[in-house]
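One protein chain omitted, others in place.
Chain lettering (A, B and C) follows the sequence in which the chains are written, and residue indices restart at 1 in each chain.
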Amino acid sequence: QETIKIAGIYTVPVEQQWVSRIHIAAEAAKAAGGVDYTYTENVANTDYPRVMREYCESGVNLIVGEIFGAEAEAREVCAEYPDVKFLLGSSFMPDEAVPNLAVFDNYIQDASYLSGIIAGAMTQTGSIGMVGGFPIPEVNRLMNAFMAGARETRPDAKFQVSFIGSWFDPPKAKETAFAMIDGGADLLYAERFGVSDAAKEKGALAIGNVIDTQADYPDTVVASALWHFEPTLNAALEAIRAGSFKADNYGVYSFMKAGGCSLAPLGTFEGKVPEAAMKLVAEKEAAIKDGSFTVAIDDTEPKSS
Amino acid sequence: MSDLFDILLSVSFWAAAIRIASPLIFATMGELICERAGVLNLGIEGIMVIGAFAGWMAVYLGAPLWLGVTAAMAAGMLFGLLHATLTVPFGLSQHVVGLGVTMLATSTSYFAYRLALPEVTSPPKITPFAPMDLPVLSDIPFFGPVLFQQTALTWAALICAGLVGFVLFRTPLGLAVRAAGENPAAVEAQGLSVTGLRMGAVIVGSGLMAVGGSFLTLSAFSSFFFEMVNGRGWICIALVVFGAWRPGKAVLGALLFAAFDALQIRLQQTPLGAHLPYQAFLMAPYLLSILALILMSRRAEVPAALMVPYRKGER
Amino acid sequence: MRLDPIAAPSLRRQIGLPALALLATIAVAMMLALIAGANPLATLGLIAKGAVGSKFAALETLNRATPLIFTGLAVAVAFRAKLWNIGAEAQLYAGAIVAVLLGTGVLGAPLVLPVSALAAMLAGALVLLGPVMLKTRLGVDEVVTTLLLNFVMLLFVSYLLEGPMKDPMGMGWPKSAALVKEARLPRIVDGLRLHWGFALALIAAVAVWVIQTRSTLGFEMRAVGQNREAARFAGMPVNVVLVKTALLSGGLAALAGWSEVAGLKGHLSSDLSPGFGYTGIIVAMLALLHPLGVVLSALFVAAIFVGSDSMSRAAGVPTYIADMLLATALLFMVLALMLTRYRVVWK
């Protein structure tokens, strides 16, 4: 069988939570064999189509990445290189006219919802702080699901929401989190790096997002909603090998049903979360998996309450 | 309204303001020294990045925290040396060299980081400076927690500002540096080396900028992030002008700016925050800086030879 | 060390030194490749290949040069008059906003391109006019005000894109609606990204050159830049000249944003420019503020960046090497250009 050459094109460094999940999955696929993987990070959206073309010209088979900021142009590139397959993060639907482009997004609202249930049970004050980078759909969606989950166990929960206008300013995220703790929050939703640090310093709790950081904050991070890119990538690789790759929406591979997201193990907080809440989590998880319950997908900007 | 008063009277607000101001104070002092000697150092943003990186990397590799600060300073001075060599004896455009140094220092940091840590998918952490809980002093109501629960690096920032003020205005060296920024010919005619003074100022100033950068990775946070300096260097350039090239006023400016930042973070949670777009809050510190510049424009005294290269033997 | 001016630099010096600067950059590239564990001997070839090695590569280089020519011209015009406009970035976005406002269906076919271009220039000019007024009226330092306005403008764009200008069809991502087809600048070569914005940039460079060397306004701008007091004494309307300079400079910077939106992107996002406004300063100074030189230096900057970026991928070196090499090339080049006119004397 022929090796599939994958190229990753990321608009941020690979340490960025979101991209790190794609990167890890691709590295894993490479380690598993049959796949070759190179990547370019920190590509400005202006340069994104150029880099895509360059990889296409260099003969890669599959390009993974994110084209939220360069949709129109990126789709043009896809159309111009029909032999190359594209698996790209995008807010838009797949397009039959561009059969070599499949889209995905981090639809991990299921896990976020479950982490919210735990959060609602763990907050004493009922005030929860949420620090985000920008109010984009990928962020809003998870925040909204988290808030819905929290209201399950804490119907009167109050939320403080802030956006710091940057993806890469942990000191600022930390200051914002400090301010929320001053404002009464005892539990923080850590969408950005820096938030858990503030929680740790002030003895508050935190809920992780996309990645599991409990190892760094054993007394702080209670639970995390994890994104697993492996199902998405593996589905794409299989389709390529089978010759059946087509314009498709791979978003569902991030759903819990598909194993695209999960609640991180409680770890150090094992036994510290109220029984009732854990029972609810288990119930809901089962319901999500058997399809009897779906977490709403809400991309609107969350507001403080 | 009452929200605003609650915020302004809270301990944590003022503690936050001082914390946010600390890196700005270091870097502003650095820029101020350069400009006092007649050199506009637009390399500041990049030098802060290299400082954040070098300081963090040193500690990550096992150095004690203060050695990390020293490493940051050394890295900053190295790029300061580059800036100074090109702008002072060679007299190249301070704009180009500054932006070039920013680009070079930033990309060098990222390049080196990636070479050193090629496989990370989550930024590694170090143990940063901890707030110093000084017995007795920390217990003073209000001022105790505001002032005495900062990290040692915040204290270093305040001391540094005092020292810069002292050296600039109370010693022969400071006099010579200031004169180099006012009229290099006068310095030359008094038997001093303009080149030496300006280069020295740029190198030392750049060292301070880098320490400001290292505050972000060694005190404010514990990892190095790409783009984490996030325009703070440019703010410091404005703060120098805002402070009318005086260390005391510049520190005040930094505190004011930081206070606005701390305030906007908190105001986002008030009913006001629900009505205004968050960008309005983020904009406020910049707009207020411009406003302040307008208000004090009449009194500001730009160093007369700022941005004017000095070539010996040319009139 | 002393620098002695050279009255008439020899051709050898004028060509040799810049060539040396390029060689030194290549040497740095090789050294960095070696450090990164790649094959240093391949770097030169890969950079050249990435910058101009194929039609695709060459056109990408021209593409990237386009906004840089505009911002470079904007800075050259302003700096000539000693108006330190560090705010081309903000003016660029002003032009981009106008391109979207007028290009999303408000105006029809023959009118939309010229009208929106002019309106964009006006918007950029207005952004610069504020700091210039503050400077002429109150003596507020424009380095700082134009610099700070960059941040304000970026936040304003972010607000627009999450608020009033958000694309209703954009699935929530903060970007503007797409321009209608008539509002797009056509491509010069079908299938490749190069658009007529590049041609417009060349025309702008020639126009600025004519203005600076042939027109009375150009004469006034240079005079005001060199010696404001003498210009005022000679009867030049100094403030009016500064305002005109601001209009021209801000307008040119705005065209950068306008042509990026109308020619390349088709919509506005808050990361439209990876610092074109700042790079414009470097481009302009590298050209010694000469409008035609700006074209060359913009091409140089674009080629170095695109070439080294491509090399980083081909050689497997961290992508940040592109910026490192660009910065290195710039610093070497300004030094070389200065040394064509001065001789270093060690005493």
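Here is the rule we use: contacts are C-beta pairs under 8 Å (C-beta built on N, C-alpha and C of every residue); 3 or more make two chains touch, one makes a residue touch a chain.
Keep this in mind: contacts and distances are computed from a predicted model.
Undergrad: Look at the options "ABC transporter ATP-binding protein", "Monovalent cation/H+ antiporter subunit A", "Probable oxaloacetate decarboxylase gamma chain" or "Acyl-CoA dehydrogenase" and return the one that UniProt uses as the protein name of the missing chain.
TA: "ABC transporter ATP-binding protein"
Undergrad: Using the touch definition from the header, name the shown chains in contact with the chain that isn't displayed.
TA: Over the full assembly, the chain not pictured touches B, C.
Undergrad: For the full complex, which residue in C:L3, C:A76 or C:A223 touches the chain that was left out?
TA: C:A223
Undergrad: Taking the entire complex into account, which one of B:T85, B:T121, B:S138 or B:N183 touches the absent chain?
TA: From the options B:T85, B:T121, B:S138 or B:N183, the contact with the absent chain belongs to B:N183.
Undergrad: Take the complete complex as the reference. Which residues in chain C touch the chain that isn't displayed?
TA: Residues of chain C in touch with the missing chain: 2, 7, 214-219, 222-223, 226-227, 229-237, 347.
Undergrad: Considering the whole complex, not just the chains shown, which residues of chain B touch the missing one?
TA: 170-173, 175-176, 178-179, 182-183, 185-192, 301, 303-304, 312-313, 315
We adopt the following convention: only the chains that are shown with their structure count from here on.
Undergrad: Per the definition of touch at the top, where is the C-beta contact count highest among chain pairs?
TA: B-C
Undergrad: Hey, how far is the Cα centre of chain A from the one of chain B, in Å?
TA: Centre separation, chain A to chain B: 35 Å.
Undergrad: Can you check how far apart chain B and chain C are, centre to centre, with Cα atoms defining each centre and the answer in Å?
TA: Whole-Å distance between the two chain centres: 28.
Undergrad: Residue numbers in chain B touching 2 or more other chains?
TA: Where chain B meets two or more other chains at a single residue, that happens at 110, 279, 282.
Undergrad: So which bits of chain C are touching at least two other chains?
TA: Expected reply: 155, 158, 162, 320.
Undergrad: Inside the complex, what are the residues of chain B that reach chain A?
TA: Interface residues on chain B, with respect to chain A: 10, 12-13, 16, 19-20, 110, 120-123, 125, 216, 220-223, 225-228, 230, 261-262, 265-266, 268-269, 273-274, 278-279, 282.
Undergrad: Considering only the defined contacts, which chain B positions touch chain C in the complex?
TA: Residues in contact with chain C: 40, 82, 86, 89-93, 95-97, 99-101, 103-104, 106-108, 110-111, 114-115, 195, 231, 234, 237-238, 241-242, 277, 279-280, 282-283, 286-287, 289-290, 293-294, 297-298, 300, 302, 311-314.
Undergrad: In their shared complex, at which residues does chain A touch chain B?
TA: 12-15, 17, 20, 23-24, 42, 135, 160, 162-172, 174-176, 178-180, 182-183, 193-194, 197, 211, 213, 216, 303-304
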